[in-house]
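Just dropping this structure here.
The other protein chains are all here in position, but one chain of the complex has been omitted.
By letter and in written order, the chains are A and B; residue numbering begins at 1 in each of them.
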Amino acid sequence: MTEAVLKIRNLRVLMQDAGRMVPAVDGISFDLHAGEVLALVGESGCGKTKTAEAIMGLLPRAPASLQTGRIDLEGTDLAVLAESALRKIRGRDLSMVFQEPLTALDPVFTAGSQLAGVFRRHRGSSGAQAREQSINMLQRVGFSDAPRVMQSYPHQLSGGMRQRVVLAMAMACRPRVLIADEPTTSLDVTTQAQVLTQLTDLGRDSGTAILLITHDLGVVAQYCDRALVMHQGKIVEQATVDKLFRSPGDDYTAELLSAVSRSTSP
Amino acid sequence: MTASNRIWANLRRDRSGMTGLVIVMAFFLIAAGVWLGLLGQGWSLADGGRWEPASAEYWFGTNVLGQDIFQRAIFSVRTAFDIGLLVALLSTALGAVLGAIAGWYSNSWIDGSVLWLKGVLDSIPFYLFVAAVAFALQGKPWAMHVAMIATFWTTTGRLVRAEVMKIKSRDFVLSARAIGLPDLLILARHVLPNTSHILLVQTSIAFVAAIKTEVILSFLGLGVQDGVSWGLMLAESTQEVLAGHFNNFLSASLMLFALLMGFNLLADALQDAFDPAQVSV
Partner (left out) sequence: MQYLLRKSLHGLLLILGVTLVSFILMVWFGPDQTYTLIGKNASAEQIEELRHQLGYDQSFLKRYADYLLSLVTLDLGSSNSSGEAVSRILARTVPVSLALMIPGFILGNLFGIALGLSAARRRGQWVDRVIGGLSVTGMSISFLVIIILLQLLLSTPYGLNLFPVRGWQVVDLPSYLYYVTVPSLSLILVTLGYNTRFYRAVFVEESGKDHITTARAYGVPPAVIMWKHVLKNSMVPIITRIMFSIPLVVISGSLLIETYFGIPGVGKVTFDAITSGDQPILKAVVGLTAVAFVLIQLLTDLFYRLVDPRIA
């Protein structure tokens, strides 16, 4: 197994709820290796998204949230990094794709300018260079008419197209880690397959480690190498996808799996 | 906790809101005192010297006519509440009724007419309107109130209309209609009470607007005619301050500021208490 790119140790996240601090993530630890696709599975409310937000440093400021634990990205502990240093990392070494493609992009700027912005900020590209790099990137995520997409505003693009633009932004600087939070939940099945294939292909090309958050076990089976099962803020099982489906170690995992097979069997 | 208990608890925790409430209550007590004839009765007596400084007899000194500024300032609290309460309550009520009707029958000619009326009233310059109403009513003292009520209702109307449009597609309204209750009854008993948070906040805001408007109208000579108000005191003071006599100005402006501040803090707290997720405007 290759060296772990992201090491999470004992991550705890507490959220403020009506005056009390409630644990959303309750002491989880895991490793993410270069080039692998790690699924983070669980029902809604189990802490998957809060984990992603903690890693990215996007949780609301104290006292609305409190966080402890180590988030080690290739030797640097992100949890103790100052915001200005984090900003350099976000979008370059560590990026994220969100759940709602329809609202993820800024409606008053063109898709092209938002993508080019990533190159300008993190690669120091000039305007012309960034434009070229953006067109290349758009072609890599499967757009046949990249120049037209560059000039389009988000509302002129479909949900799947917008998600691919975000994917382009996410992979633009060949990040070490990509977190994809339910990236295809609101898309139709065919577009889902398209986006997920793009995502995993690009990841493999760049050697990016992908943390794929999903509640869809079918996606886990098809695209992921390993899986973490979360339940009420804790990781209840870590295994390769093979092992997970064949002989789940934990009762909860077994329940999840049987629920799926029950709903899909005749 | 029930919804209203939770709101009340939220309100109690809001220190600036509570401060506002205390201030408003204090002023209200003063106004009540004047109504009952206990305070401020000597506002028109001119038995002092001109521009006497503050003393044991005249706590805030006297004005150019030798009247007791303190008494005048106290009496003005009642004037403020007279105008403020009347205008705030009636304009909010009018806005609620018209807004509810417009929202209920939205996109019909009824809605269209209310919106047109709103547009017309919003586009007439306010002071022109006040003056016009004053002339139309041939100088009756309540011209100012009528003009204010006729123009202040539009904000409440707009907010209530929007809220009613949202409410009318909710389940409990649909069921009420399904069992055949008449529209107006549904509006009055089921829909409007659900806009009470808007109405409460708007009443406070309208009170503030009414008092501020009275101040300017009195300065322009279109406002309070008999009696005394902070506006009239300020109007008196404009020339006085240039000659170095500040008592009139200070008493009127500080008391005015205190009452307005109290109401604004209260209005903010109410807004936050009813819907902390919504950003207060």
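As a convention for this text, a residue touches a chain if its C-beta (ideal position, glycine included) is under 8 Å from a C-beta of that chain, and two chains touch if they have at least 3 such contacts.
Since the structure is predicted, the reported quantities are computational estimates derived from the model, not experimental observations.
> Given that one chain is not shown, which residue among A:C46, A:M96 or A:L256 touches it?
A:M96
> Using the touch definition from the top, which of B:L11, B:I124 or B:L200 touches the missing chain?
Per the contact definition at the top, the residue touching the missing chain is B:I124.
> State which residues belonging to chain B touch the missing partner chain.
Residues of chain B in touch with the missing chain: 116-117, 119-129, 131-133, 135-136, 138, 208, 212, 215-216, 219-221, 231, 234-235, 237-238, 241-242, 244, 249, 253, 256-257, 260-261, 264-265, 268, 279-281.
> Where does chain A touch the missing chain, residue by residue?
For chain A, the residues touching the absent chain are 56, 58, 61, 86-92, 95-96, 98, 100, 103-109, 117-118, 121-122, 153, 155, 166, 169.
By our rule, only the chains that are shown with their structure count from here on.
> So, what's the distance in Å between the C-alpha centres of chain B and chain A?
Computed value for the inter-centroid distance: 53 Å.
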